[in-house]
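Structure incoming, see below.
The complex appears here minus one protein chain, its other protein chains still in place.
Let's turn to subunit A:
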Amino acid sequence: MRKLALSDEILLKIEKPARYIGNEVNSVNKDVNKVDVRFAMCFPDVYEIGMSHLGIQILYDMLNQREDTYCERVYSPWIDLDKIMREEKIPLFTLESQRPVKECDFLGITLQYEMCYTNILQVLELSLIPLLAADRDEDCPVVIGGGPCAYNPEPLADFFDLFYIGEGETSYFALLDLYKEMKEAGRTRREFLEAAAGIPGIYVPSLYHVTYNEDGTIKEFAPNKEGIPATVEKQVVMNVTDTYYPSAPVVPYIKVTQDRVVLEIQRGCIRGCRFCQAGMLYRPTRERDIDMLKKYAYEMLKNTGHEEISLSSLSSSDYSKLEELVTYLIDEFGQKGVNISLPSLRIDAFSLDVMSKVQDVRKSSLTFAPEAGSQRMRNVINKGLTEEDILSGAFQAFKGGWNKVKLYFMLGLPGETEEDIRDIARLADKIARSYYEIPKEERNGKCQITVSTSFFVPKPFTPFQWVRMNTMEEFLEKARIVNREVKDQLNRKSIKYNWHEAEVTILEGLLARGDRRVGKAILKAYENGALYDAWSETFHFEYWTSAFEETGVDLAFYTDRERSADEILPWDFISIGVTKQFLLREWERSKSEEVTKNCRAGCSGCGAAVYKGGVCLEDKN
């Protein structure tokens, strides 16, 4: 029997002890003394969230294929255990070997959303690793950040030894080989980091310096010495078929958010919505071969025993063989009690037909993400969904028996007017009206339309990376306008309106486009008590506001300010293929409400063709 890091007494008094004991089906068991490299892979949130993340499952499987490497998992202890670990001085441990994280050679932390930044500091502190990279000695693991938020790593620059920019499948083995070689040769941590900076996609923040202008903008960002690349290239795996993918993912004992087989059908998105960071970061769109997907669907279901399989990608409807794939899944597994879930599908005749086969129409709801209420605004953001698409999709669905619709919008988009905002409520009402056009005897009671708005956060590497974000007051006033307008609609009783919290949004805006100086505010907020900021029950805005006061970080400078086109942005040293010129062009087009075609309808020369693959090389005829 493995010895657990926590005593029975502790495990029996905390919530969900199964979060901390490992030993799940398909978890990897290796002898820690018989490997050269130990890699702790961390998702800095609670187990149920972290275990639902596909990226870590891919890397876990890939790294463990190496005999010389043992990749183990680490998640954030929930606040009940956090308190006990501090009181009893128990160091944070990996789930597999139940041994301290600090023994590992690497601690890799995935950065999936800004609001987990304080959890990173918790993981470091509980692991007994100095929070600041500058304070770490030879005994500390090398702390690596990766994932979407690593595309603006600057607010976290003080806490990480290096960042991996881009998709993990390409450069990790080179990094591990280098580490092994240098460790055997007895080289120092510093020497390793300098050598690592030469691997494509690796950014070592301590090897770069930043100077600022008097107005607070960046004057210069440059390497400290020769031989360190001035630009860091994002990593992309161009062949997404012959690559790493876990055929036997770990099966948690407790119910996690994504309690199912996840089949990633493609990477990237052809659509080019101007607010969407993922749509730019993951260009070019690359499809996985359908035979590979069929094979993995079978093996993953067999090896996990999951009762559900979900297709995953941005805009799944754009996968060219979607119909064939879905038909295969239904025919092959539908009879064996396997549910098939299809998120991010465009609502049309095909998807309605599929959905009616795989779910109970009366219980399920349809989801539309028009993102903006007016056609004018949808043109501004390049969301190629027309009112006609929405109304006809909804009407077909209503005739098919559905009566629940969810609508997602954003408030605070650039150039938004009061009319655009009111149109959110009016669109919901038009959908309700179309429901009541169906003869009463064919209807399934009342319809239920849920309108949700989030507040727009400008993100790096999007055409809106320069724009001024709304203030908290503006956001809340806009939510009130929607709320009042909903109440003025004919079908107000069929419409329910929810809006997102403004405080979290503002912080997300700061962290998303912050520079190196923001790091000290993150540290201060953590010291003030901020932790699990992504959870409303544990979020306290005042920890952050006092941190800004104490560190002199000016929230408005980062959020409430439009950047000029020639300003050096903190993330400009990263190259994602998509060029700054293209993003600027798109920003200009958005101001004149011009729509840009999707990649298949016509290439707009975004720059991603530099990778020579995916949709860029598809036959345009």
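Here is the rule we go by: a residue touches a chain if its C-beta (ideal position, glycine included) is under 8 Å from a C-beta of that chain, and two chains touch if they have at least 3 such contacts; residues count from 1.
Here is the rule we go by: contacts and distances are computed from a predicted model.
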- Item | Name per UniProt, for the chain absent here [options: "Radical SAM-linked protein", "Nucleoside ABC transporter membrane protein", "Cytochrome ubiquinol oxidase subunit I" or "(2Fe-2S)-binding protein"] | "Radical SAM-linked protein"
- Note on the structure: Out of A:L132, A:A222 or A:I254, the sole contact with the unshown chain comes from A:I254
- Selected from A:E9, A:E184, A:D215 or A:D331 as touching the chain missing from the view: A:E9
- Note on the structure: Only one of A:A5, A:M41, A:V240 or A:L301 touches the unshown chain, namely A:L301
- Query: Can you list where subunit A touches the absent chain?
  - Reply: 1-2, 8-9, 11-13, 17-18, 21, 23-25, 251, 253-255, 301-307, 337, 339, 359-360, 363
